[in-house]
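Down below is the structure, laid out as structure tokens.
Every protein chain but one is kept in place in this view of the complex.
Moving on, here comes subunit A:
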Amino acid sequence: MLKIENLHAEVDGKPILKGLTLSLNAGEIHAIMGPNGAGKSTLAYVLGGRPGYEVTEGSVTFTPSRPPGLEPGSRFSVAEEGSGTPDQVRGDEGEALDLLALEPHERAALGLFLGFQYPVEIPGISNVQFLREALNSQRKARGEGPLSGGEFLKVARLQADRLGFDMEMLKRPVNVGFSGGEKKRNEMVQMGIIGPRLAVLDETDSGLDIDALRVVGDGINRIMRAPDKAVLLITHYQRLLDYVQPDFVHVLSAGRIVRSGGPELALELEREGYAQVAA
């Protein structure tokens, strides 16, 4: 699904990523942990294509399994929990794309979703309008017809309900006046509505209380745990991993992956600290 090789990137001329190599297969959830300044958010932004994050070396290949978006066979119902069947294509058989050559909106239309650590407030535009236009832009890029207002609201209501997000909040301007936790929930609602193949979630757990953490964790599992999807979960702490069980855990330090392992690595990090494990 995603193959990052020897990735070097800099911001304002300062090298941040220094030879990062990482592969994600469809059906897998990977957690990236690491101390402040290790390059975690930079990795997320580089994958999303944020201007100013310059790749100086290396490559990123994205192989979406099948077109993202709503599940086939139902025009406006969304993915049900565990909708993938075991014999379904695992999904590394699509076309391999040079992710770095694509514009941010093209990456989105191909199925990449970036969950922001600090979701942006946009006054004057309602969540509903923003998401409907975003979803329809993606659909258009994929040659699909637009969803009508009614169809969209049905999808949006379903996702909002499941994340305990008041429909009234979806009618309010994007993230304006939302608490930290509400913004993160809103990211998950957006992810549910958009239905990506690959989610890169940058500290989606920060700013969440225990209850919200559970809701967001359940959301990630429900929306993204499928044989043809993958998640790159960027986090500081182990606690989100209590709800979203990663298949692999990587330690990012000084711009490189310095250790990889199974879920037990997260516990070891929590116990012994980054300094010890990354040394």
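The definition used in the following text is that a contact is a pair of C-beta atoms (placed from the backbone, for glycine too) under 8 Å apart; a residue touches a chain by one contact, two chains touch by 3 or more; residues count from 1.
Rule of thumb we're sticking to: contacts and distances are computed from a predicted model.
Choosing from "L-lactate dehydrogenase complex protein LldE", "Phosphate ABC transporter ATP-binding protein", "SufD family Fe-S cluster assembly protein" or "Raffinose/stachyose/melibiose transport system permease protein", the protein name stored in UniProt for the chain missing from the display reads "SufD family Fe-S cluster assembly protein".
Only one of the listed residues, A:Ala101, A:Ile122, A:Met167 or A:Leu267, touches the absent chain: A:Ile122. For the chain left out of this panel, the touching residue among A:Lys3, A:Lys18 or A:Arg50 is A:Arg50. Although one chain is not drawn, the whole complex shows that of A:Pro15, A:Pro104 or A:Gly207 it is A:Pro104 that touches it.
Among the residues A:Pro173, A:Gly207 or A:Gly261, only A:Pro173 touches the chain that is left out of the figure.
For the chain left out of this panel, the touching residue among A:Leu131, A:Met188, A:Ile220 or A:Leu265 is A:Leu131.
Touch with the hidden chain on the side of subunit A covers residues 48-51, 103-105, 107-109, 113-114, 116, 119-125, 129-131, 133-135, 137-138, 141, 173, 190, 194.
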